[in-house]
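As you look at this complex, bear in mind that one protein chain is not there, while each of the others sits in place.
Letters A and B mark the chains in the order given here, with residues in each chain numbered from 1 onward.
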Amino acid sequence: MASVTSRPILETRGLTKLYGGLAANTDVDFQLPAGRITALIGPNGAGKSTFVGMVTGRIPATRGQVIFEGRDISALPAHARIGLGMAYTFQITSIFPGLDVRENVALAARRKTDGAHLGAKVGAALARVGLADRADAVAGDLSYGHQRLLEIAMGLAQDPKLFILDEPTQGLAESEVAGFVALIRDLAGETTILLIEHNMDVVMQAADHIVVLDQGMVLASGEPQAIRADRAVQAAYLGTADA
Amino acid sequence: MQFGPHLLLAILEGLVTASILSLTAMGLSLVFGVMRVVNVAHGEAYMLGAVLAWWVTGLIAGHPAAGFVIAAIAAPLIMGALAVASDRLVLKRLNYDPDRTIVATIGLLYIAQQTTLMSFGPDARPVEPPFNQRIALPWLERTEEGWAWFYPWGLSITSYKLFVIAAAALILVAIWLIITRTRAGLLMRATQQDSETAQAFGIPVGTVYSVVFGIGAALAALGAVLVVPIQQAHYLMGGEPLLLSFIVVIIGGLGSLPGTVIAALLIGLSDGIISVFFSPTLAKIIATLLVAMVLVFRPRGLLGKAPA
Partner (left out) sequence: MSERLRTDALHLGVIALLVVLFLTLPTYYAGNLSRIMVLAIYAIGYNLLFGYTGLLSLGHAMFFAAGMYGYGLTAQLAGWPALPAFALGILAGAALGLVVGALALRTAGVAFMIVTLMFAQSAYLTILYFGTWTRGDEGFVVPGVARVVLGIDLSGETERFVAALILFSLVLLVSGRLVRSRLGRTLVAIRENEERTRMLGYDATRLKLIAITVSAALSGLAGAAYALLFGYVGASFAAVPYSIFPLLWVLLGGAGTTVGPLIGVFFMFYLIDTASGITLAYMLIAGLALVLLTLFAPQGIAGLVRRRVRWLP
């Protein structure tokens, strides 16, 4: 395992989820270095979504701890964890389709921003993802790709310390994926990003650090090049994904 | 009357209530189970069934049994047809959206009730039972000469009430067989499991919904035909069975058919027994609150399975 150089912003200890008798995650010990882009990868059914669900509090853990910025948040409900500085974008697009784009972002920003600075904050987040000219559109009328960008703007508007993106490129066109990678790279250094991703090209281009999950357990973790060379990873995952 | 005979009488009356209730609640449960629709107008199907029975028996001259038999066939059929029509005209167009169908069925409730008020009038009207012999019941008691059978005054039941219990049991068995053994039942169960997959496999989900909605209303009407020789037809009579059916379906676990029958027996019997011994209003308050609490704390019903 490659050593983690910076202080971890997020840590899990023995995090386990059992559905009935089936283990979705088993004793996951995980450390997320601060200020970098980490990709969480693994084949289908590896337990990535369950893991992230337990981190954000959407899925109650069977046992184990989640530690965020040195604080044990295992007992906190999801909204309180978000309140501590996590932001989360759903695997399946989740926006406020009946409200306009500006209000979508404003809802994300309003919890931390007072009225006087709200407009500027929303404008900046929309400009960052390239949706500034669509601010008055009804969110449900946006194209699929734009809706995914809107979700990222909603995440940015929260000024997150940790930004969790659950399969953000799923369903995007090639050109949109390239734009997305550029956007993610642009955010590096401002915040910590945890990227759950299927698309290996995106992972290799965007991530500083990779954690591989297989059968509910951490299989490997390290720099992209090291992971690419790892035989166990190749056997479990890359061989099939590259095809 | 002493306590023992009194209790026996309460149980028998409770069984009659439970029989009617299990039919009515079965209709509500079936509709909820298969269509995921909460039909607030279900009580009005019951009321219309009773009114139709009154109307049909009034048309047929001769022995009351002749009118009753025809009513028992005609009222559920007419009611079923009305329900199919309202499914096609209203529910289907709402795409069975839960919130909007509830609001729409509240509307249907008032339409059915108020139209009845306009045509049938505000009075309660009786239907003559097809047969009605009083059967005195014996009671075993210890006397100075040992155990002996008595016929306590007031401990009796009518042949018609016994018939109601038997008829309801038969109908329930028939429904059970239809659902578990026939192709129509298979289609219903498949639709209940997963309507989208059912659709993909070529099951005409729209037709299944219409038929189920029709059967649900027909069951309520059938229950009403059975009850109307005991309790008169009235345009406001739908409220009570609706509430009791809700209670039964919730206690039994939403959409579970065996649970519905067990819960109907439980509620029917306890309703019969409680109202003999306690203030009916207080009993209703407690029952309603308890059921609300079941929904709050055990949303799958007392008899339903716990989530996996």
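Simple rule for what comes next: a contact is a pair of C-beta atoms (placed from the backbone, for glycine too) under 8 Å apart; a residue touches a chain by one contact, two chains touch by 3 or more.
Since the structure is predicted, the reported quantities are computational estimates derived from the model, not experimental observations.
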item: Residue of B:Ala50, B:Leu108 or B:Val248 touching the missing chain in the full complex; value: B:Leu108
item: Contact with the hidden chain (one of A:Gly14, A:Pro60 or A:Gly98); value: A:Gly98
item: Residue numbers in subunit A that touch the chain omitted from display; value: 56, 58, 77-80, 82-83, 88, 90, 94-99, 103, 106-108, 110-111, 154, 158
item: Touch list for subunit B against the chain that is not drawn; value: 38, 90, 93-94, 98-100, 102-104, 106-115, 117-118, 122, 239, 243, 246, 250, 279, 281-282, 284-285, 288-289, 291-293, 295-297, 299
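By our rule, only the chains that are shown with their structure count from here on.
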item: Computed distance of Cα centres, subunit B from subunit A, in Å; value: 52
